[in-house]
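A selection of the complex's chains, in situ.
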Amino acid sequence: MTAAALLSVQGLVKRFPGVMALQGVDFDVRAGEVHCLLGQNGAGKSTLIKVLSGAHRPDEGEIRWRGEVVSFGNPTAAMRSGVAAIYQELDLVAGLSVADNVFLGHELSTVGFTRRADARRRTRALLARLGHPEIAPDRDVGRLSVAHQQVVSMARALSLDGQLLIMDEPSAVLDPDEVRVLFGVIRELTAQGVAVVYISHRLAEIREIGDRVTVLKDGRTVATGLPAREVKTSELIGLMTGRVLDNVFPQRKPVDPAAPDVLNVRGLADKKRFRDVDLTVRAGEVVGLAGLVGSGRSEILETIYGARKAAEGTVEVDGRRLRRGSVGVAVRAGMGLCPEERKSQGLLLDQAVYRNITVSSMSSFARFGFLDERAERVRSAQLTETLDVRPAGVDRVVRGLSGGNQQKVVLARWLLRECRVLLLDEPTRGVDVGARSEIYELIRALADSGVAVVVVSSDVEEVLGLADRVLVVREGRVVHDGPADEIDESRVLDLVMEGHSA
Amino acid sequence: MSEDTAAVAAPQSTPVAKESSVAALLASPAGRNTGLVVALVLLCLGGVVTAGDRFADVDNVLTILRLAAVIGVVSVGMTFVITGGGIDLSVGAIVALSSVWATTLATQGIANDTHWIVIVFTALLVGGACGLVNGMLIAYGRVVAFIATLASLAAARGLAEIISNRKTQIVNVPGFAAFFDASVLGVPVLVVIFAVVAVAGWVLLNRTTFGRRTFAVGGNPEAARLAGIDVRRHTVLLYALLGLCCGLAAAMLIARTTTGSATHGGLYELDAIAAVVIGGTLLSGGRGTIAGTVFGVLIFTTLSNVFTLNNLSISAQAVAKGAIIVVAVLLQQRLARRSGA
Amino acid sequence: TGNTPEPQGGGNQSGGVKVANDEPGKKVVIGFSAPAADHGWMAAITNAAKAEATKYSDVELRVVEGTNDVNLQISQVETFINDKVDAIVLLPFDGAALTPVALKAMKAGITVINVDRQFDSPFAARSTVLGDNYGMGVSAGTYVCERLKDKPGSVVAEIAGIDSLPLTQDRSKGFAEALAGCGLKVNNRVAAEFTVESGERAAANLLQAAPKIDALWNHDDDQGVGVTAAIKNSGRSEFFMVGGAGSANVMREIKADNGPHKATVIYPSTQGADGIRLARLAVQGKSLGDLVEVEVPREVQLYAPVVTKDNVDRYLPTAFES
């Protein structure tokens, strides 16, 4: 490992209207190392990445590349120098094929004409290297699952052949199996001397892959160069949040055996993704759905919610059968869905936070159709405070929030509505450790107040720690249904992967 | 961004002032629309300098407002549709069809026997029905709004021609013109109607669940659907609302010209969309401002008034108009950016 | 009432007595193309042509979609040529632009009758029926001069039609030149678009631009309905108004003498109908009844008379209902 820094950053400052996203960041990356960035939601990690990759211009500070001061005025300049980035918000172009996306901006071409066969071939090779030979280079990226889109983003970054690869929460949408493949690729790269900046909210991952750690808090470096394997978890959490957290998962109360069934799903099937799904959730119960990415869990939730039309089967809430394929009916029956893709399915990005929160419960703030905005703001402010949305302020436009904070806004919407049934698809994706435990507390508290909760998560630990009962989904079928305390992580992983060739 | 979001987002300072909805009503459009106000003021200055008293005359101002009234009503409706992520090219044709239907001999016969309000109702009914058809085609038939309303444009104008046999139909119902030609405290009824529609539109868009849903549907229809909003029904309502506005505009136009004709409302679609977009409503949906639209309409009507007062040739008018539009938009953007929105 | 339907389209009464020319002859297929009927006069042209055709059992008329796109109108004529019609009556959106295709039709042996807007080649049409746009302006100007000759310094206003059309230029030119003859000029001029609504809009602004007017000439009686409405709204009555084209509405108003219109200048909407007649005669090899000449003439220019209260009864029957 060379001592000379490939990239070093000093006193970096970036302002947005009303917000100082970065207010003095220092750190350096050496060739061949995996440098992890840690920090709470809104700490400035993504902003830092964007500055380093030329997507944002810094207001102050100095960036040195191989010892020389540089200013990456635009992404092309950064790419030319050998910096490749995978952004948190997966900036792919729906409508273009996988291969087109991989080579967008640095197309393989002869006098302007694209070499499509070449691009396809190299894309296939890159995808195979990332453990996903099944993604066809000709598919429309917009039709891939988020996980597959993440893989395409990685293929894109690899195709740039950079010396510094920056990854902003690449594992958030991947399942454990895929994370393992990703780590394999990272090790391969670092062995060739490529430096990697890795961002994740999962401390276990950082221990596994990281060499050094830099912690950001409120746009400032609070610690840099910590040895990833040795540093204590409590120390990291302390640095990030300023407080001590010992137990992430809240205490489970045993579900009252006399509690009534609230959600009752029988024989649910759609045209091709899943079938024979039976699911019963009692009042006060949290049911977790584990499974591989692409196993059809999101589709199951969306179908229960009426956002997709079921081909067969019934959904009952409190004993009343719901009409198929109507979200309105489901919502009126007391259901709420926290969708998987917050940007495209969850948020009104250009609207204020409070409007995003109250959108599903507007009628409770309205008299004769006229809204009481004051009440809306007050209630929203309470919720955002509980969830620690940063920066505070319910009048902020959601687009300006960091990824994790956006997720909390979606969650707040359904907390506000006081549902009978809450369906949560990856509720803590991109949420930092501190806020995560708060969200767990909230889910638990909701359940204890009699709500039936269904949680889909690719994080097996989360499913086991949070749920009373665990269902394992494999290729569109429920292959296991039992209490959470009668099963452990390795058993779940076995079930999940049975017959899977990985 | 809706007017009030911007207004309260800017300074986090005075929560007391925020609460007063009257203050908000006054402060927000002005804050948001500084550029438009400046453009309009400059235009008026231009008018005063070049045409002096003839421009600043009360009668002239009322003339401008009267001219703005008809297209203004349509533009307010258009603001809803565009904010909701749609577009409607058929507004002019709907105005024509409504005006013709409301002035057929049959309608006039009934109105003569009962009350002239029959004519107004007929126009509203026809307009609303056309809007409903547009909305259904778009929401349930899933025809792209641009194409669906282009088709309606052709069909409605054709129908208007068939019904009127391409003749201008003259209105002879007593009381009808008298009502619309009257003034309330010196303000012509037409202008009063426009003002009422604009204020009602502002309230509907910014203070009701309907308006909030409109922003949601236009901003991210998938998210709105998953949040439990019936996006398709709402879309139908938006087009029906615009249809009603067209019907009302037709009634106003009948009163103003004493006629119904298949040629009424020519190119209203462009005028209305231009006023809405120059006002700051996003063509892609999710952001809309009624105040901006009203300023947009006023800018365009004042412009042609100033041109006429100056006896400018039509060609020169066109060139100047192009330049002024661009300047107004640039002004609006620079000022809006500076005010931190 | 104003919109009492009268059974006649423009040309029904024209021609008067039945002559030998009306005897059925060999069958004639006539194609008819005109600009978009986006205003009353243009609609009347087409209606009159259709009405004329139905009077002859030996005429089959094909009327195509009116259009202001010269490209489309050219292809309509091409379709007629492909169809081998006997004659084409063409009111071109732009005379010069339709000249090549008219030449092509003539070369293909089709009788082309040019109506209203003239081709720029004498070989492009067998015969041309022209209104007199310049003459219309002259007639209007002369009438205004007559009424204002004792009042030098009078304010004259003009509301033109679609300003980008050559015919509007001609009308305005004639008007200005006639006024110059008596020392007057056009003090205020605006242009509308031949529609009621645009007439109202233009007039409302014009009335503000000119606080005092003595005479107003409006090019087109269809837009004149809107102009009249605007005048009524403004409550102004210090001036007299001269119309254009000669719609039945305006003539009735002149006759009743109860509005601003004191006169109108006719621009015959019967041109289309005349075109149909000439086409039929030319194809059948007949001549014009009242001429000694044995062939249909090359050019017929219609007169633009001024209609006033005194002579309105003569013109009312052939006026078009806008």
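Here the chain labels run A, B and C in written order, and each chain numbers its own residues starting at 1.
By our rule, a residue touches a chain if its C-beta (ideal position, glycine included) is under 8 Å from a C-beta of that chain, and two chains touch if they have at least 3 such contacts.
From a predicted model like this one, the values you see are computed outputs, not experimental measurements.
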Written as a formula using the shown labels, the complete complex reads A x1, B x2, C x1
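As a working rule, only the chains that are shown with their structure count from here on.
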Contact graph of the chains (line, ring, star, complete, other): line
By C-alpha centres, the chain nearest the middle of everything shown is B
Distance between the CA centroids of chain A and chain C (whole Å) is 72
Distance between the CA centroids of chain A and chain B (whole Å) is 43
For the pair chain B and chain C, the C-alpha centroid-to-centroid distance in angstrom is 35
As the complex stands, chain B meets chain A at residues 1, 4-5, 8-9, 12, 19, 207-210, 212-213, 215-216, 219-220, 222-230, 286-287, 340
In their shared complex, chain B is touched by residues of chain C numbered 1-3, 5, 37-40, 43, 47, 163-164, 188-191, 193, 195-202, 204-209, 211, 222, 225-226, 229, 232-234, 249, 321-322
So, in the complex, the side of chain A touching chain B is made of residues 17-18, 305, 307, 327-328, 330-332, 337, 339, 344-352, 355, 359-360, 362-363, 366, 369-371, 373-374, 393, 395-397, 413
